[in-house]
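These notes concern the structure reproduced below.
The complex appears here without one of its protein chains, the remainder shown in place.
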Amino acid sequence: MMNFRTDLALEMRENQEGEIPGVEVTIEEDETQGITVTWVSIETAEGATTMQKPIGNYVTLEAPVMKENDPQIHEEIAKILAKKLGRLHKLEENSVILIVGLGNRNVTPDALGPQVCEKILVTRHLGDEVPHELKGKLRAVSALAPGVMGITGIETAEIIKGVSEKIKPDLIIAIDALAARKTSRINATIQISDAGVNPGAGLGNRRTPINRESMGVPVIALGVPTVVDAATLVNDTMEAMLTAMKDHAPQEEAFLNMLGGLQEEERYHLITEILSNGNMFVTPKDVDAVITRLSNIIANTLNISLHPGITVEDVNRYL
Amino acid sequence: MMNFRTDLALEMRENQEGEIPGVEVTIEEDETQGITVTWVSIETAEGATTMQKPIGNYVTLEAPVMKENDPQIHEEIAKILAKKLGRLHKLEENSVILIVGLGNRNVTPDALGPQVCEKILVTRHLGDEVPHELKGKLRAVSALAPGVMGITGIETAEIIKGVSEKIKPDLIIAIDALAARKTSRINATIQISDAGVNPGAGLGNRRTPINRESMGVPVIALGVPTVVDAATLVNDTMEAMLTAMKDHAPQEEAFLNMLGGLQEEERYHLITEILSNGNMFVTPKDVDAVITRLSNIIANTLNISLHPGITVEDVNRYL
Amino acid sequence: MMNFRTDLALEMRENQEGEIPGVEVTIEEDETQGITVTWVSIETAEGATTMQKPIGNYVTLEAPVMKENDPQIHEEIAKILAKKLGRLHKLEENSVILIVGLGNRNVTPDALGPQVCEKILVTRHLGDEVPHELKGKLRAVSALAPGVMGITGIETAEIIKGVSEKIKPDLIIAIDALAARKTSRINATIQISDAGVNPGAGLGNRRTPINRESMGVPVIALGVPTVVDAATLVNDTMEAMLTAMKDHAPQEEAFLNMLGGLQEEERYHLITEILSNGNMFVTPKDVDAVITRLSNIIANTLNISLHPGITVEDVNRYL
Partner (left out) sequence: MMNFRTDLALEMRENQEGEIPGVEVTIEEDETQGITVTWVSIETAEGATTMQKPIGNYVTLEAPVMKENDPQIHEEIAKILAKKLGRLHKLEENSVILIVGLGNRNVTPDALGPQVCEKILVTRHLGDEVPHELKGKLRAVSALAPGVMGITGIETAEIIKGVSEKIKPDLIIAIDALAARKTSRINATIQISDAGVNPGAGLGNRRTPINRESMGVPVIALGVPTVVDAATLVNDTMEAMLTAMKDHAPQEEAFLNMLGGLQEEERYHLITEILSNGNMFVTPKDVDAVITRLSNIIANTLNISLHPGITVEDVNRYL
């Protein structure tokens, strides 16, 4: 059993060597922009067990340029993401969509979901009051940021399920801040998946999954890793150091192998004990600016992929 | 048909002279603190029509001292309110309560509901994890601030109804910012009612009522007037002036009577036309500090009345 | 002595009939966009006394389209404003600029200044660390939102003066929320002036002026009316009604004239008494969205006019 925390299927895959039965991986690279899109498909129960993730498709867009403040590249990323979203889930003309912003708006690296919600072109309440020039260009979209269980006393899945049974969406899209294992992926990676959101994601402690099974409608999860679990970070850095040291102290290889290989689980346990507070996370200093920028990219992605005949310019105009 | 906007039953009553069939009014005064509590009971359909408010009890606590920043008086007000709440709705030992914070957290005078929610001692999710010394002292309380329809695309009543059907509370308490008619009542008055929340309250434009009928469980509405509708303010000030002028220009009485009495509706219509923007409200300058203070009073009221054996000190300790 | 509150020179001018010695008015209209720019120049002490405003130029841009959420029009407005700003004050290549965001960030209609500050491309601290491709394209710009006196205990003018003496800017630009007299001008008007900011503007109660004399460097004030003083609104609406009624009740003209003309000051005094709380303001319901939008327009105006060779696109890229 693994303790390392990551919400990225890509990193679960990287964690294992050789082929994994029941798991397919396809990589698409965009050479001009340095954007890599990886499709990880978990197709069998065996694959799900090995990956410790439910059956489904996990599309990861990695783009170091995402960190740069370049609106043109951000628009490009939004367009690529919108296409992948369209492949993951085909919308009908009259599809009704509920967007859910998970996370705590008062903790900066967990505020991604609530911030996206504030930038969504919501239209479901307009009914026939849609401006004339927009007729036929909009789907019925709603957006809810319910808040975390510590503040509401209600599991997020219960709130979403209750609202969903009232407004009967054809698709739920859940936005969340995630935890990655590699610091280089922080704020530079977007994962979309049709497998829903798993418990314990990101900073939160959500226990009931939000997925097609629990909600009764398809669920797309869209997340960005904004933090690394502190114990995971320590462990991985240590491992990287041990590897590096083998070159300097080859005669100690046997010992290092023991350290590096055998006792992985024990080591992680020891680290969390040393850290004394297991609930700590690692995040970059400029996290406030980064969350603002990422929420723009994701809101744009959703606004243009959910509303047919709407462009980024239109969004700015009618929001 | 009246256009003047007020969410206070007390002001609807004041608006009419003589006795109103089907409407009972009882006044309780606390001489030492200058606090007045008025019970308005609308008991018949006829009374409801005259009052333009649904059948039910409306308890209004007026306390000019509420504006002063005196924690002792605020605690006193919280205790009085808690008692009235207990008379309006009798809780069972195992009652489950859902608190709903209506309004827009981004518009200062409308943020009362969301701010109260953040100060509630929520407990429903604790289940058996309640600390030992609190066993038996807490009811299952949850709190949700769903956001306004313009941001969610969903009517607030739909959200509450959906969540309510999931978590099955025995009582819903809806907190809202209201509109009053008299500026002297702004931020100095609290109304609690078992008649639910009516559409169009305060700053918002909520159309479906949140009440026992729509929700299927009892609903207590708790509100504070934080604004006056601009057109109402102009009209009432003008009326007061006309009255004052009668003394100075008694020979013009016939004309003034015409102005002051006959054309009330027409006059209001004219004012809104002159104002050119009907969606304006009047609020005091220190509204940010006032909302913070009021949300403390109301959260304290709820925390001590919903949790048996919990005092204000306990609340501070466990929140 | 007049009591009506307006921070717009344009409205002070409108308030008086006929020519005013020492005051020049020029109107420029942009027919395609419906934008009107009015230059009011107060040139003599006599003009200043009549206008109750200091000597200087006051440029008012009125654009009802400002309220519409059209990014193209907003960009157009930013460009027009930038030109007028360039005429009011000629910058040197090496000019150092200090932008000051006045007002209280916690009261929505007063948060314009602080919100603009967060969107300014500040560069003064970069020194030689300016990215290579931006060399020669940036002036040294800094931005400070000092907070209101009730929270700091310090007059805003003192803070600005102190900081200004340290960083020695060639120009101070003060952004503020203003009070207008006409509701139609709320959030649809921008005033820029080289006469500085006068005491008591907008919602605040700033007593020491921020101008060239007090600061020792040129001061440009840039403001948007976001509120109307409640008593002023009541008074003006009443006046408009009395005018309207003359047609309906011509025989009462003598009385109406008395009401409407003679006792203006007394009437205002009576109104504030009736309102019982003199510190109330009127503002539209969607004030949060409006302030966000206006702060974008103004920040764009400043970013493109202060940094030579920088476009709106560049701003987005480097902010």
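Letters are used for the chains, namely A, B and C, taken in the order the chains are written, and counting of residues starts over at 1 for each.
What we mean here is this: a contact is a pair of C-beta atoms (placed from the backbone, for glycine too) under 8 Å apart; a residue touches a chain by one contact, two chains touch by 3 or more.
Since we're looking at a predicted model, the values are computed, not measured.
Only one of A:Q16, A:T49 or A:N106 touches the absent chain when the whole complex is considered: A:N106.
From the options C:D30, C:E75 or C:E155, the residue with contact to the unseen chain in the full assembly is C:E155. If you put the hidden chain back, the residue from C:E118, C:D170 or C:D286 that touches it is C:E118. The chain omitted from view is touched by exactly one of C:M12, C:I42, C:L144 or C:M280, namely C:L144.
Residues of chain C that touch the chain left out of the display are 117-118, 122-126, 140-147, 149-155, 158-159, 161-167. Although one chain is not displayed, its contacts with chain A can still be listed: residues 104, 106-108, 150, 183-184, 186, 203, 228, 230, 233-234, 237-238, 240-241, 244-245, 249, 252, 255, 258-259, 267, 270-271, 274-277, 279-288.
As a working rule, only the chains that are shown with their structure count from here on.
Chain copies chain B and chain C are related through a rotation whose angle, from the C-alpha fit, is 180° to the nearest 5. Centroids of chain A and chain B (each the mean of its C-alpha atoms) stand 40 Å apart.
Residue positions 150 of chain B each touch two or more of the other chains.
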